[in-house]
Every structure is written in C-alpha cells, then in structure tokens.
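I'd like to ask you about the structure that follows.
All protein chains but one are shown at their positions in the complex.
Per-chain residue numbering starts at 1, and chain names A and B are given in the order in which the chains are listed.
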Amino acid sequence: MIMRFIYQLGSPPYFYALSGRLLPWLSGLCFILFAAGLYGGLVLAPADYQQGDSFRIIYIHVPAAWMSLFVYMIMAFSGAMALIWRIKIAEIILINSAHIGAVFTFLALVTGSIWGKPMWGTWWVWDARLTSELLLLFLYLGIIALYSAIDDKRKAARAVAILALVGVVNIPIIHYSVEWWSTLHQGPTVTKFDKPSIDTRMLIPLLLMAFAYKFLYAIVVLLRARNDLLWRERRSQWVATLFSKEGA
Amino acid sequence: MLQAFLIILQRDLILAIRHRAELMNPMLFFVLVVVLFPLGIGAEATILERIAPGIIWIAALLSALLSLDRIFRTDMEDGSLEQMLISAQPMSLLILAKIIAHWIITGLPVVLVGPLLALFLGLSAEGIETLFFTLLLGTPVLSAIGSVGVALTVGLRRGGVVLSLLVLPLYVPVLIFASQAVDAAAAGFPTAAPIAMLSALLLLSLSLTPWAASAALKMSVS
Partner (left out) sequence: MFKSLPAYTKSKRLSVKNLAVEKQDRWLFQNINFDLQPKEVLHLEGENGSGKTTLLRVLCGLTIADEGDVYWNDVSIQKQSYDYHLQLSYVGHSDGIKQDLTVVENLRVAMVLSRSIYKVSDKQILGDILKNIGLENKEDTLAFHLSAGQRRRLAFARCLLNDSALWILDEPLTALDIKGIAFIEQAIQAHIERGGLAVITSHQPLNIKNVRCTRLNLSAVA
C-alpha cells in the first residue's frame, strides 16, 4: 500500500499534477503561519528579563537552525530512495533541497552571529552550536559542488545521494566531537539555551514559526522540483500534452 | 576472499615501490607544512609547544588529502577498476585492501616522522608518545574516509578541489579527538577517552567506508 503510493508518487506526471494542486494550499497555510508566528513573537511575547527585546531574533534563528538539520535528513532519506528504488523524483527532491538547506544554514549562522553581538560583545564565538552549524554549511556546499561538477545529471544525483548518506552518518559524530572540543577549550560559558523553562507566550510563536519554515521549505522545494522535472522530461509525451493544453 | 584481499594489497604495494620517487612526496609535503608554521608564527618555544599537536595533525590531514587521488585514479585510467567491478570478488573487500595499502604507503611514514617533528616543536615526552598513538589510530581513518571522496570524484577532470571540500569536513572528528588527546597528555591529564573515540572512529570507518566507496565507484565508472 505504502509502496504503491511511493511508486505512484515516483511517476513524474502524477507528481507534477499532485504538487500543482497542493501548492496553493501550502502557500496559504504558510502565509497564515508566518503572520501568526511573527505577530506572536514580535508583538505578543513578553521581552526576556535578561536579554530584553534582542531575544526576539530566536524566531528567525532557531527555526532556521532546526531546518538546517531537517532538510539534511530529508536529503538523506530521498538519497536512500533514489539509490534503492531509482526514483527520479527522489533524485530531484534531493538535489533541489541542497540549496535551500544551505540557505537555512547560512541564515542560522548569520542570525546567530548577529545575536552574538549584544550577547557576547563579538560577532563570532567558537561556540559548539555555531561551529557545528558552520561545518554543516560545508557539508551542504560539498554536495552542491559535487553535483555541479558532474555533467551527467543522473550520475550526479546518484553521487550526491551517496554523499548525503555518508554525511548523515557523520553529522552526529561531527556534532559530538565539536561539542567535546568546545567544552574542553572554554568551559560551559555559553548559556543561551540554559533557560530551565520557556514562557508559553514565547514558545507558541516559536513553534508556529518552525511550522511556517517547514511549509516554506515544502513550497520552495516543490516549485524547484517542478521546474527541474519539466526540464528533464521536456522531450517526453506528458510535458508536450501539458503545454499544448495550456497553449490552447 | 582472503587471497583476493592479499593480492590487491600486494599489487598496490608493488606498484608503489616501482614508483619510489612519488612515494616520498606526501611525506616531504608533511614535513614542509610543519616547518612552515614556526616560520609563519615565530619560533617562540612556549607557543610552538602549545600548538604542536594541532600543527602536526593539520599537516597530516593535508598530506593525506594530497595523496588520496592515487587510491583509484590510475586504476580508473587503465581499466583495472572495471575489471575489479566485474570480478567475482566482493568490491568492498578489494577497496579495503586498497585503503590499507594507501595507508601503508602514505600514512605510515607520517606516523613515524610525526613524533620526530614534534620533538623539534618542543612537545613533551608524554605528548610525543600520545601523538604517536593518535597518528597510528587516526591516519587509517583519513585513508578510509578519503576513499569515499575519491570514489565520488575520480571520474571528474577537475575533481581535486571538490574532493577537498567533500573530505575535509569529515576529517574534523579525527582532528579534534587526536589533538585533544595529545593536548591532554602534554598537560598531564588522562587520554583514555579521546583515544577510545579514535579507536571507535577507526573501526567504524574501516567497516563502513568500503561499502560507500564501492557504491560510489559503481556510479563513477558507469
């Protein structure tokens, strides 16, 4: 049953039609979530008793950091599907996620650095989280570089799928080693997440924003994938009929 | 199976010995990089002693990176790789043999020379002893992880830069645990934990990377 659904989803015309019907709904939901999350976070939530209003950057920073890992997991999962079942759609999702994931990672780094300025008085601290995030950015950039270096795009997708799987095994190891490294070098001075509990009025907008980011990712990846799919299948029958229908 | 492992190991070692001149290059590069640090930073003994483990390990990383290509490149060019892929032996086993051969050719010299260079940088005796063990445990990991990177890029004309971008982030845990261990030893702290982590990395990489490299080679050759 699930397998049949996966195979059906793997058929390019079906995927194109389904994603086309989903996109308006996703966009609407995403807009509502962003509006609610930003209003809740920037207006309704009380100021932090230590950090004042500067804490509000978490509504941009934290979901971006979550997404940076989430997108990599999606990529590893699509990579496995692409390698095992040779599903074209999985390849396309995988490679089109890489740029988005890199952007989220970059956003997390930049906002983390901006947040760091009032917190630590400097733009960059070799803190475990930021350093792991930086290494994650390099993993993304490696994937993008490998994909663009291989001319045959089906081959490139397989290469990237293998790399994503290797990366996903390594991420916990890298993360752990960096955490180890930072505690040994500077001691547990960084306390930005040490709040024992977070006010619900602060938490709910954060969760809303997290979902908004996920929908945003879904929208962008679907748009990119549809584009990519049309280009790859531009010589096939279903693309031809699709455009002759739209032209008529 | 054991026979296949041994004959590939033997084959790669013979090939390396027949190119003696190239054999020295990664090690010379390693020594050169280490020598550059005092020239760039200054010869103040306390600073050098403090950063010696980091210097030696970064040099080891770079020299491993420089020599990675030879694991598969020539075999790709003369068709040997195709013959291995269509052979009646498991590819991952052949790759394991090639990883170990690569380590003996390029890693082992670094293991032997590294402690000597540490002496020049003024590392304490405890530090040098631990450095030797970290190099012994860590350099095979570099060859193993590197084999996956090379397998992915061996078909490319300009694969070198991409290779370093793929491989260096994956080398970070080795760098951290190894230099931590040496730091700890030099400061008189116990080193069991980072050494244990390095051993775990060694076992993990030797058991997993041949599979990944084999899948990557099938992609590169197709």
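The rule is simple: a contact is a pair of C-beta atoms (placed from the backbone, for glycine too) under 8 Å apart; a residue touches a chain by one contact, two chains touch by 3 or more.
As the structure is a computational prediction, the values presented were derived from the model and not from experiment.
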Check the whole complex and report which displayed chains the hidden chain contacts. A, B
From the list B:4, B:51, B:66 or B:204, which touches the chain that is not on show? B:4
It is residues of subunit B that touch the chain not shown, namely 3-4, 7-8, 11, 14-15, 18-19, 77-80, 82-89, 94, 218, 221-222
Across the whole complex, list the residues on subunit A that are touched by the chain not included here. 86, 151-152, 154, 232, 234-235
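Here is the rule we use: only the chains that are shown with their structure count from here on.
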Between subunit A and subunit B, what is the gap in Å from one C-alpha centre to the other? 32
With touch defined as at the start, can you tell me which subunit B residues reach subunit A in the complex? 148, 152-153, 155-156, 158-159, 161-162, 165-166, 168-170, 172-173, 176-177, 180, 183, 194, 197, 201, 208, 212, 215-216, 219-220, 222
Residue ranges of subunit A in contact with subunit B within the complex: 83, 135, 138-139, 141-142, 145-146, 149-150, 155, 158-159, 162-163, 165-167, 169-170, 173-174, 176-178, 180-181, 184
